[in-house]
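Structure incoming, see below.
Omission of a single protein chain aside, the complex is shown with its protein chains in their original locations.
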Amino acid sequence: MAFAAFASTAAPPTDAPPRRRSPVALLLLLPGILYLVLFFLAPLVSLVLTSLQAPSEFGDIGQYSYAFRWENYVVVIEQYWPHILRSFGYALTATVLALLFSYPLAYFIGVTTRRWPLLQSLMLVLVIAPFFISFLLRTLAWKQILSDESFLVTSLKAVSLLAPDAHLTGTAFSVIFGLTYNFIPFMTLPLYTTLERLDLRYLEAGNDLYASPVQVFRKVTIPLSMPGIVAGTLLTFIPAAGDYINASRDFLGGADTQMIGNVIEANFLVLLNYPAAAALSIILMTVILVIVGVYVKRSGTEELL
Amino acid sequence: MATGAFADRGADLELVGIQKRFPGFTAIEHLDLVIPAGSFFALLGPSGCGKTTTLRLVAGLEDPTDGRILIGGQDVTTQKAYQRPVNTVFQSYALFPHMTVLENVAFGLRRRKITDAVAKAHEALRLVELDHLAARKPVQLSGGQQQRVALARAIVNRPALLLLDEPLGALDLKLRRQMQLELKNIQEEVGLTFLHVTHDQEEAMTMADTVAVMNKGMIEQMGSPELLYELPRTAFVANFLGQSNLFTGPVVGETSTSIAVDVAGRSIVVPKARSHRHGGDVTIGVRPEKLSLHRDLPAPDSASNVLGPGRVTDVSFTGVSTQYLVAVPGLGTLVVFEQNRSAGPIEGEGDEVWVTWNVEHGFGLDDDPAAQTEKFVADTTTQSLAAQRRADLLTELEEA
Partner (left out) sequence: MTRLSLGKWLLPVYSALALLFLMIPIAYTFVFSFNDSLKSNITWRGFTLDKWLNVCAVQNGAVCEAFGNSLLIGAVSTVLATTLGTMIAIALVRYRFKFRAGTSLLLFLPMATPEVVLGAGLAAQFLSLGVPKDMLTIILAHTMFCISFVVVTVKARVAGLDPALEEAGRDLYGSPAQVFARITFPLLLPGILAAALLSFALSFDDFIITNFNSGAVTTFPKYIYISASRGIPAEANVIASAVFILALVIVVTAQVSAAARAKRQARLG
């Protein structure tokens, strides 16, 4: 539905500067901005504060008092660096896979079916259809489809494409598979938006200027769809890096596939080790912001909002 | 030869029995055309006449349903666009927005792995006087500059054949004139074969040595601009290239050099050399600027034709000339252009006038009037032109 919102992230910037200054602007902005300050910025601050807390001297488990324990960060990095690395590794792999999966699909919908607008919009509906069904249920459906007793796995084993004692669920494969599947629409939609606006006359011009179809694709189509590629990879990478459902043991993950999100959840909600959870969150957010900043700067598309 | 080296001169273009069908309609029924090397050839016609399709077929951007395309004697029908020694200046210019002007111009050279691509690109930019903007992106250029970059990007490859797809359509009048001149200069300088597609008759006439008027997927007439204007072969050509007053009637007299046609009771004389048909019903015509208006019935004169009396129904002053509409009973409305040699219009609305013209200025069409008499009533001219103009505007709007 909806996810037209991402579509519009790539909308052409309307550069006409607004002309009026008015106190009305303040009235319109203030409630929403105040809300975000209270429920987005302030929580980030308390997350930072929490990450530096020390256990209360006389408290029970889960009782902490404010301190400046920078060591918390050292401790969580020492303890959880495999999870941190794994998170970014899985997210990166899933992003690349989703890009490879989505680009041809988005090209077909955005370029080839242009002449049939109804078909085009119905295909788009199918792309976002997974959003209409619960994220958790569709992940569970994959768990069942990939489970050891499933038709798929037994058949693969029957034809010896899979070792008899192999599993699909609970492996890095299934977690990356789940991440890829779940975030494909986030990749396809922005790609579609730029490709839908791709002026085919540029491709013809390339063709006219002695570029073979492969060269046209590399030199013209890809550069011109860069805004969609940037938006899509970010919209896939960010939620994938922080996800903990796919990697959860009750879903597609196993003991060796836990990601940073799983660790944050466990520390916060189960172990009640709030400083550790907070420190991990800050690390996750910082790394992502750095990656986003560098990436957006290097690809030269800074008009994401 | 195609992608290897520069063409050292323009090449002949030959279209043999070309047909192009799209799902639902036929764009080109049957087209045979030879464009000699080094010529500046214009395909002129209203939108939807098949001229752009023809250009795209030559460029290799569409495949013909039937027929062959030869460039310099070599059959290129099955070659892809990027294999043909042909370059196009696109109507939209299609300058790559993610590359600088220089990168745009060097694009084709680099694809063909030609050495000194950058130096050659600079040279082409100097030719269009834009070398100082080489580092800019296309969006930073004005329409006229973009057009020149598009031209440089095409000619830098020294194609055997340069295709121009209404490249001046988006420019304002002054820039257009300037570019027309520039194109002509460049052609004389580099000696390429130019194929220019346009719906603008003035553009075609000022620039091309040969003009082919296209209508409904067929070539109606081909020749020098002067020939097409002076001796149009069909009513379509007579009305598409400028305006014409057309009359239909039976041939009632004949001498060794001329025929006389009965038009609403008056005998109108046309030289045989200027008429395609010499017997039966014929359609004859005369251009509005060849007509003169008289307040009194002029004395009979074997060198001029006379129609009238008629009544002036409209006078519009256009500066250089004044356009009169004269309603002649039994004939319809005639369009007359009078040069404004004296100040202001000389006739007023409602005046009774006679219309005369020199016998040598009339022409006779090849059309068979029996087939389609209705169409040749004189005042449909302006209406059909208006309808054409409206259709053009609509397509323009749709594209925008």
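As written, the chain order gives the labels A and B, with residue 1 at the start of each chain.
Heads up, the rule we're going with is that contacts are C-beta pairs under 8 Å (C-beta built on N, C-alpha and C of every residue); 3 or more make two chains touch, one makes a residue touch a chain.
Given the structure is predicted, the values throughout are model-derived calculations rather than measurements.
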Just to verify: which one of A:97, A:153, A:175 or A:216 makes contact with the chain not shown?
A:216
Consider the whole complex, including the chain that is not shown, and state which of A:89, A:130 or A:254 touches that chain.
A:130
Touching the absent chain: which residues on subunit A qualify?
1-5, 8-9, 11, 14, 17-22, 24-26, 28-29, 31-33, 35-37, 39-44, 46-47, 49-50, 101, 104-105, 107-109, 111-112, 117-118, 121-142, 144-145, 147, 149, 181, 184-185, 200, 203-204, 207, 213, 216-217, 221, 234, 238-239, 241-245, 248, 250-251, 260-261, 264-265, 268-269, 274, 277-278, 281-282, 284-285, 288-289, 292, 304-305
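Note that only the chains that are shown with their structure count from here on.
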Dist(centroid_CA(subunit A), centroid_CA(subunit B)) in Å evaluates to 57
In the complex, subunit B residues that touch subunit A
3, 59-61, 80-83, 86-88, 90, 92, 94-98, 107-108, 111-112, 153, 157
For subunit A, which residues count as touching subunit B in their complex?
199, 201-202, 204-213, 215-216, 219-220, 223-224, 226
